[in-house]
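Sharing a structure below in structure tokens format, with a few things to ask.
A single protein chain has been removed from this complex, and every other one stays in its place.
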Amino acid sequence: MSFEPKIVAFCCNWCSYAAADLAGTARMQYPHNIRIIRVMCSGMVHPEFIMDALSQGADGVMILG
Amino acid sequence: MLDTKKIGSVMVVGGGVTGMQTALDLADSGYYVYLVEKSGAIGGAMAQLDKTFPTNDCSM
Partner (left out) sequence: MECGRHLNIQLLTLSEVSAISGEAGNFTVTVKESPRYVDPDKCIACGACTDKCPKKVDNEYDAEAGKRKAIYVKYAQAVPLKYQIDPNSCIRLKKPGACGFCEQVCDAGAILFDDTEKTHEINVGAVVLAPGFEVYDPTDAKVWGYGVFPNVITSMQLERYLAASGPTEGHLVRPSDGKPVHKIAFLQCIGSRDENLCGNGYCSSVCCMYAIKEAVIAKDHVPGLSASIFYMDMRTHGKDFDQYMERAKNDSGVRFVRCRVNGVETDGVEGDLRLSYVNDDGRQIEESYDLVVLSVGLQTPKHVLELAQNAGIKLTADNFAATSDFSPVQTSQQGIFTCGAFAGPKDIPQCVVEGSAAAASVAELLAPARFELSTEVEFPDEREVADEDPRVGVFVCHCGSNIAGVVDVEAVEKYAATLPDVVYVERNLFSCSQDTQDMLTQTIREKKLNRIVIAACTPRTHEPLFRETLKAAGLNEYLVEMANIRNHNSWVHSSTPKAATAKANDLVRMAVAKVLLNKALRPIAVGITQTGLVIGGGVAGMTAALNIAKQGFPVHLVERTDVLGGNARDLKHTWSGEHIPTALANLVKLVSENTKISIHKNAEVTAVEGFVGNFRSTITGLNKSKIVIEHGAGIVATGGEPYVPTEYNFDSIPRVVTAIQFDKLYELNETHVKQAENLVFIQCVGSREKGNMYCSKVCCTHSVQSAIALKKENPNRNIYILYRDMRTYGQRESLYREARKLGVIFINYELHEKPKVTETGSDIEVEVMDHVLHRPMTLKADMVILATAIRPRKDASTLGKLYKVPVDSDGFFQEAHVKLKPVDFSTDGMFVAGMAHYPKPVEESVTQALAASARAVTLLSKTEVALDAIKATVDKEFCDGCALCIDVCPYHAITLKEETAEDGSENKYILINKAQCKGCGLCQGTCPKRGVYVAGFTMPQIKAQISAALAA
């Protein structure tokens, strides 16, 4: 089995979450390993969230905003 | 003229950025609005423009 990383992404409702929606509308294809969590602003992402994700097995964390 | 009953609705002809603004301001201040657009969707010429006016900004 090849390595399948698990990525948690925090996306701002007003920009990157909307961008991910548009990527769908445009049928752009990207790897399925990403799990998006919607936040109201990337500034809402508490450092603990990142620690939580990494300690619970995430291979990467993205904060997009 | 004075005792003629006034109707509380308005027709806005044209669903471009101008007509949308009129419609929104009127609907937000207590009037019922009919927004009449010639084509199949509102947006007008501004929707054709690239850049400067990103659609995310176009909150209408």
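Labels A and B are assigned to the chains in the order they are written; within every chain, residues are numbered from 1.
What we mean here is this: a contact is a pair of C-beta atoms (placed from the backbone, for glycine too) under 8 Å apart; a residue touches a chain by one contact, two chains touch by 3 or more.
Treat the numbers as computed from the prediction; the structure is a model and nothing was measured.
Interface residues of subunit B facing the missing partner chain: 1, 4-53, 55, 57-60.
In the full complex, the hidden chain is touched by subunit A at residues 6, 8, 13, 17-18, 20-30, 32, 35-41, 43-46, 48-49, 52-53, 56-58.
Just so we're on the same page, only the chains that are shown with their structure count from here on.
Inter-chain centre distance (subunit A to subunit B, centres taken as mean C-alpha positions): 37 Å.
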